[in-house]
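Can you read through this structure? Questions will come right after.
Only one protein chain is missing from this complex, and each of the others stays in its spot.
Showing subunit A:
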Amino acid sequence: MSAEPVAPAKPENGAWRVARFAFPVVVFAAGLIAWEFVVRIKQIPPYVLPAPSAVLLTLIKDWAVLSQSLATTLLTTLEGFIAASLGGIALALLFNQSKWVEYSLFPYAVILQVTPVIAIAPLLLIYLDQETAVVVCAFIVAFFPVLSNTTLGLNSVDRNLAGLFQLYGASKLQTLRLLKLPAALPYIFGGLRIAGGLSLIGAVVAEIAAGTAGAGSGLAYRIAESGYRLNIPRMFAALLLLSLAGIVIYGVLALISHLVLRRWHESALGKEN
């Protein structure tokens, strides 16, 4: 391992920018190598701590099972995320149209948010069939950031622009479509980015609570099941997939947000201006 000498680089030069991406990768690689060495030298059995290479091999060997589970979990996450996005935005629009609706319903949205979903999940499983219950869990965890961010965005409209729309006799619908929604867009995307990760968490929590076997079981169930069977390498492999799924979800949402906002919003603009 040849560590590059770290010169006090100026923040603006290219090497520094490369280093920003290279350093975490170097740390990651070093960690993996150390882990592999410790496991081999100390001859730790795989049911206590599998080496990274063993995890990777398991991932390849069990790909048929794991990819099935990954697809299940991702589908649940996606359904929960869509429900949370549509539900959160729709509810925020409703709140924005009528203060009375907002006052009447907002406390319940907060209660739903602050009650731990792991405690609600078993109850949902009694009343709903399992597939629905899992999606509802993902929805409950994820909808609140969408709701609160969209509400914030809809209320952040420039006062003079609102006056302008009033002056030109804009209808409620025109004001919503041409003024409030575009103004709220950066906030909505902020909410969606949080909701993406949370719906994955919601899906995992619900899967663990449901604890069912069979072809349709997700990654979280695989982790629990492998734990009972002391198949530790597979636990790590499933965990790795979950983690990657979370990263990809966040990345995709951040990219969409950037592409939509890049021409006008400060958050998506380069630092040079």
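The definition used in the following text is that a residue touches a chain if its C-beta (ideal position, glycine included) is under 8 Å from a C-beta of that chain, and two chains touch if they have at least 3 such contacts; residues count from 1.
Simple rule for what comes next: contacts and distances are computed from a predicted model.
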{"item": "Chain not present in the shown complex, as UniProt names it (candidates \"Nitrate/sulfonate/bicarbonate ABC transporter ATP-binding protein\", \"PaaI family thioesterase\", \"Cytochrome c oxidase subunit 3\" or \"Imidazolonepropionase\")", "value": "\"Nitrate/sulfonate/bicarbonate ABC transporter ATP-binding protein\""}
{"item": "Selected from A:105, A:185 or A:224 as touching the chain missing from the view", "value": "A:185"}
{"item": "Touching residues (missing chain, whole complex) on subunit A", "value": "158, 160-161, 163-170, 174, 178-179, 182-183, 185, 263-265, 269"}
